[in-house]
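Supplied in structure tokens, the structure appears directly below.
A single protein chain has been removed from this complex, and every other one stays in its place.
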Amino acid sequence: MLKVTVWNENRHEKKDPRVKEIYPDGIHGAIANALSTHDFDVRTATLDEEEHGLTDDVLNQTDVLVWWGHLAHDEVSDEIVSKVSEKVLNGMGLIVLHSGHFSKIFKKLMGTSCDLKWREAGEKERLWVVDPSHPIVDGIDSYIELQQEEMYGEHFDIPAPDELVFLSWFEGGEVFRSGCTYRRGNGKIFYFRPGHETYPTYHDENIQKVIANAVSWAAPTDHKRPVYGNAQPLEAIKNQEN
Amino acid sequence: MLKVTVWNENRHEKKDPRVKEIYPDGIHGAIANALSTHDFDVRTATLDEEEHGLTDDVLNQTDVLVWWGHLAHDEVSDEIVSKVSEKVLNGMGLIVLHSGHFSKIFKKLMGTSCDLKWREAGEKERLWVVDPSHPIVDGIDSYIELQQEEMYGEHFDIPAPDELVFLSWFEGGEVFRSGCTYRRGNGKIFYFRPGHETYPTYHDENIQKVIANAVSWAAPTDHKRPVYGNAQPLEAIKNQEN
Amino acid sequence: MLKVTVWNENRHEKKDPRVKEIYPDGIHGAIANALSTHDFDVRTATLDEEEHGLTDDVLNQTDVLVWWGHLAHDEVSDEIVSKVSEKVLNGMGLIVLHSGHFSKIFKKLMGTSCDLKWREAGEKERLWVVDPSHPIVDGIDSYIELQQEEMYGEHFDIPAPDELVFLSWFEGGEVFRSGCTYRRGNGKIFYFRPGHETYPTYHDENIQKVIANAVSWAAPTDHKRPVYGNAQPLEAIKNQEN
Partner (left out) sequence: MLKVTVWNENRHEKKDPRVKEIYPDGIHGAIANALSTHDFDVRTATLDEEEHGLTDDVLNQTDVLVWWGHLAHDEVSDEIVSKVSEKVLNGMGLIVLHSGHFSKIFKKLMGTSCDLKWREAGEKERLWVVDPSHPIVDGIDSYIELQQEEMYGEHFDIPAPDELVFLSWFEGGEVFRSGCTYRRGNGKIFYFRPGHETYPTYHDENIQKVIANAVSWAAPTDHKRPVYGNAQPLEAIKNQEN
């Protein structure tokens, strides 16, 4: 059974009664509850726990890590970021949600600023499926509509995605590459845009389905981390120097 | 259970005793036998059957189609090719093997000549995994070595693959993009190079594993073929002409 | 100097006074006039000319071909389509505009249905630059706005573009991959969405700039068509069969 850890910075929930009302169990709780209805072994971890809840033991027990952060990206320790990055290169799946675009771990794995346009105006978002063959859109119609969301607009400063799965239309006139896959080392990464803390996005059945699909897709492959470094020849070399 | 049809032109086996000796059940038989050890519902179809064994009924019962052809690409009827192509756009997976690079169905879906360099000299091939995160290399080591194979060399006139999974090294000095994925409409395609009729390649355990992995990967997603054509607006349009 | 041929089916212009009014020299004339302000050697060709104006001589004198068609895709002869396709594989650039998505040549080179959603409602389109590093957006701002255009919406049934340059937002609620590059053989292809015959799109300075940039980008590389077929080994082969 796939082992999933849902990580949340869990600060909005503590500070803002509106957020607490929408997500009484925290954003991590809402996502974990939704994932638990699938055949996953789900746990949660949050910023203010010891080692942000991401101890070696937890990371070693994690096949796919889901990441939500916003206010406190800088409080995530560089050491934990390095460990998570190393785990991804070793095959752990990583699902980065919404404002996680600015997390240390996403920026480190992308190598770009990951900057974008944004606006909080409770506007309509429509996420169009542009790759109907992808397992991440299994069971999803031609688009997902969210009545109120924060806008994220292009240009989104990311490397061109390996696969582009969703494109968003926003009422205020912008578009956005909302569902993007990347492969880094042995690991698979999915960035999924929606999920502002003041809207009930993670209670939306389609959004939950996409996240669950993404978790399955990002499952580690049974493949050892390749051997790097000095290598003996596999064939005789004629022109040898010495 | 995933329904797999293994299609083979099955001509070498009838003409050439060497091939018959290596593949007494035909190339399709060897592949089907290997796939049957997995949780797949496997059948075979061959060129000389009625409608090449690919009746509407068979195609409608096929989730993933495996394709091997060489001598008789031109004998495959355009009507069947159109049906198979349409099925792929509707979500059927397609695994194209070796000399299938020149099949009508592969050329139609690629849009290029699919030409390449080749040589029959029984030389060594080493297929290097270049995407260790991909489910197609699950359980595969850093490379697969085949003692005798036909050489296929670059330039391979295909569109740049959506994902490049294997690269081949050949004893005679060439390289080749040996494992390539493509998405077309709702369907997923994997081209896999090895498998010349005069070598026991499809009896190789690793080659069998890659084909089985590819079949799983190419399984149709639960996603309706998108609706195309004239569409009513989803939002009010101010600047309407009339 | 780069030799450019602008091909237009030129039927709307003959039938529809509105189109004739907007494009008195034809759509081909408008595009050719705009390109002529650059350092290109520009000519035009139209459907009703002998061999659709695309004789061997013209094709041999063409570095980049611009293609606009709509009503009469089926009247383009398969022989000419094969010749153009062959020229592209040999290095000729191809710029496919708007309703050319359904041209025989584009569908042949893509291998998919190239179908899409559409609506003629004179609505606003905003084309967002999603790849600011690309020479095709040289001199273009963060987006291009067109007050009235036909809508094309996702899902657009094309292979995932090699490079995605523009994304369109439409007033009626859809999005579209509006600027897509592809490489086929030695040739470079750019699909650019805007340009409905009843709107003055090709008089727009930014649209003209994009088309000119695309022509420059699609210029043939000095590289011979690779040699295909049987090849002698470049290195000694030990395991030779005989």
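Labels for the chains are A, B and C, by order of writing; each one numbers its residues from 1.
Convention: contacts are C-beta pairs under 8 Å (C-beta built on N, C-alpha and C of every residue); 3 or more make two chains touch, one makes a residue touch a chain.
Just so you know, these numbers come straight off a predicted model, no measurement behind them.
> Looking beyond the chains shown, say which of C:His52, C:Lys87 or C:Arg126 touches the absent one.
From the options C:His52, C:Lys87 or C:Arg126, the contact with the absent chain belongs to C:Arg126.
> Which residue among B:Asp115, B:Asp131 or B:Asp204 touches the omitted chain?
B:Asp131
> List the subunit A residues touching the unshown chain?
Counting over the whole complex, subunit A touches the hidden chain at residues 89, 108-113, 115-124, 147-148, 151, 153-155, 157, 159-160, 162, 171-174, 182-185, 226-235, 237-241.
> Counting contacts across the full complex, list the positions on subunit B that touch the omitted chain.
126, 128-132, 142, 153-156, 160, 163-164, 167-170, 173-175, 177
> I need the residue numbers on subunit C that touch the omitted chain, in ascending order.
91, 126, 129, 131-135, 137-142, 162-163, 171, 183-188, 221-227, 234-235
We adopt the following convention: only the chains that are shown with their structure count from here on.
> Cα centroid separation between subunit A and subunit C, in whole Å?
Between these chains, centre-to-centre, one finds 36 Å.
> Could you check subunit B for residues that touch two or more other chains and list them?
Where subunit B meets two or more other chains at a single residue, that happens at 162, 171, 183-185, 226-227, 234-235.
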